[in-house]
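Single-structure report; data block below.
A protein chain is absent from this complex, but the other protein chains hold their places.
Letters are used for the chains, namely A and B, taken in the order the chains are written, and counting of residues starts over at 1 for each.
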Amino acid sequence: MSEDLTTFSAQQLAAKIKNKDVTASEVTQAHFDRIEKLDKKIESFLYLDKAAALEQAKRVDKKVAKNETLSPLAGVPLALKDVMTQRGVPTTCGSKILENWRPPYDSTVVKRLKENDVIILGKVNMDEFAMGSSTENSAYQKTKNPWDLSRIPGGSSGGSSAAVASFFAPLAIGTDTGGSIRQPAAVCGIVGTKPTYGTVSRYGLIAFASSLDQAGPITRSVMDAALLNEVIAGYDPLDSTSINQSTASLVAAANTKDLKGMKIGVIKELGGEGWQEGVVANFNQSIETLKQLGAEVVEISLPHSLYALAVYYLIAPSEASSNLARFDGMRYGLRVGDNGEKDVEAVMNLTRAQGFGPEVKRRIILGTYALSTGYYDAYYGQAQKVRGLIAEDFKAAFEKVDVLVSPTSPTTAWKLGERVDNPLAMYLADLATLPPSLAGVPAISVPIGLAKEDQMPVGLQIIAPAMQDHKNYQVASAIEAAQGGLLIDQIKDLASLV
Amino acid sequence: MSKITPEALKHLAKLARLELTEAELAMYATQLEIILDSVDKIREVAAGDVKPMSHAVGLTNVFREDVIRPSLDRAEVLSQAPATEANRFRVPRILNED
Partner (left out) sequence: MKILEAMEKFDPIIGLETHVELSTNSKMFCGCSTEFGAEPNTQVCPTCLGLPGSLPVPNKTAIESTFRIGLALNCQITEFSRFSRKNYFYPDMPKDFQTSQYDEPFCVNGYLDVLVPTDEGDKTFRVEIERVHLEEDTGKLTHSGGVTGRIHGADYSLVDYNRAGIALVEIVTKPVLGTGKYAGIVARAYVTELRDLLRSLAVSDVRMEEGSLRCDVNLSLHPKGASEWGKRTETKNVNSLRSVEKAVNSEIERQADVLTEGGKVTQETRHFHEDSGTSSSGRSKEEAEDYRYFPEPDLVPVIATSAWVNELKTDLPQAPSVERKRLAQEWGFSDEEMRDVVSMGATDLIAQTVAAGATAQAARKWWLGELARKATEAEKDLSSLGIEPKHISELEQLVVEGKLTDKLARQVLDGLINKEGTPSEIVQKRNLVVMSDDSSLLPAIRAAIEANPEVVAKVKTGKLQALGPILGAVMKETQGKADAGKVRSLVLKELAVEG
């Protein structure tokens, strides 16, 4: 076996396994070998579940041997963001407060992955409780961007994006609350999808902001994202906000490379001053590409999107302050200061003070403030109203166009440490990804080249109406095909760094 | 509106069960003011009769039937607890009655 199995797409690997060119065990082992060799540079994985993964691969190989019907991604390795519970496997959410916690149950996403014979290699790094845009808020390690090890991999799903961009796995699960799938995918030069809120079950996804959280795929190609999206999406009676209705085929949409008759809106408010030059340049070029592919492009205004950042930084911390209350050291996870003298309140105070990092505490305090008596109407209540106006803007826009586009993030990946002490600067990375999150509509980020000034990847965000996720895949795959080959293939081989 | 006094911040920390050092209190006071200044602008939006959007989906009346499903294995649940006794979760003494 001379070819490197880690270079193939998920779709290719699944075909090879099905055709008995390779075994799932060989594919799994090849990825573990690469991780063991190179992840000390990237620091994307928090936990490798080697024995279980190889065991699972063996079961797939038995199915192949017996010519059983296989799921489209059977035997393909995946990196799981550490926000998802997996029974018996350490699940930290990037936080010290959950160190050594082994959940007694599987999240629905994990259940679906297992049922579809996807091989879960292990858990990858993230910003603590998914709060951040650089993965530097992880309590455990600083994950690097494989394009430039001095730069951040994006966040909060930075472990997922770095692992996929480093060819440690062709597939990863990320979660997106305000951009946490799309922005890391964009800055790592790969594909990331935030599906329509309610299409992927949140059962077992450790909540940051319940009304916004949504899991989705991070992959190198649009087709792989469509395949993984179809595996994890579907109605779940364990999630009250799960939508009991399916979208049109995403894989079929990813096969349509044609944009004829499609109307695309460029969001007027997202771009221009303050946006990195290379980002804007690549974005403008991608608009030209869309036109060449047959799409009609118009400018669309989403007037209330200017308030998205403010709305998000009231709603998300408010929900988080309540969601994270349960980490009190009583039933699981860290407990600090229980010396037989201190009372329960003191122990809770100490546990949370030591168990949470600065960004998590900041948001808990902000959320506690926004919900407290006397401020609720001015902050949380008003934020929910303006959120309604933002959603109305999208509704109106989608009466005129099929999809909307913007750059995924105002800048390319910045240097590690650059924004750590400036929360507001960090928050600005989500400027473009927040409005669709607040509206609950699906969005995808697809690579559109490297910025001229720093040779770092730039992403295009495509946004479709709720339940029309397939339109995002159609546009993304057309752009991807028009660029002739995947951007990630231009990355320097990490092996040269060792 | 967006001034947070040290007393107010201490009260918030108490509500949120966070033991903060003086240095942390000072840092958060400054940062929260900056953040609140930037979020304050939503109050300029005229949204008087707009319906608050508390959910991203328009679903209503989602229920489950009143059917018993299996519970978790107690040993597995208790194995994750910081302290247990007599098959119960052991917690430090409680000073305030609920």
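The criterion applied here is as follows: contacts are C-beta pairs under 8 Å (C-beta built on N, C-alpha and C of every residue); 3 or more make two chains touch, one makes a residue touch a chain.
What you are looking at is a predicted structure, and each value in this text was computed from that prediction instead of being measured.
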**Q.** Hidden partner chain, touching residue among A:T368, A:Q382 or A:S445
**A.** A:T368
Q. Considering the entire assembly, which residues of chain A contact the chain that has been omitted?
A. 84-85, 91, 93, 98, 101, 103-105, 107, 202-207, 209-211, 237-241, 318-319, 321-322, 325-328, 330-332, 340, 344-345, 348, 368, 371-373, 376, 380
Q: Since one chain isn't shown, list which residues of chain B touch it in the complete complex.
A: 15, 17, 52, 54-55, 57, 59-72, 74, 77-78, 85-94, 96-98
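We take it that only the chains that are shown with their structure count from here on.
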(Q) Which stretch or stretches of chain B touch chain A in the complex? (A) 1, 4, 9, 12-13, 15-20, 24, 27-28, 31-32, 34-36, 38-43, 45, 47, 50-57, 59, 62, 64, 72-73, 76-77, 79-83, 89, 91-96
**Q.** chain B-facing residues of chain A, complex
**A.** 101-105, 197-198, 211-212, 237, 240-241, 243, 304, 307, 309-311, 313-314, 321, 325, 328-335, 338, 340, 342-350, 352-353, 356, 358, 361-362, 364-366, 368-369, 372, 378-379, 381-389, 391, 423-424, 438-440, 466
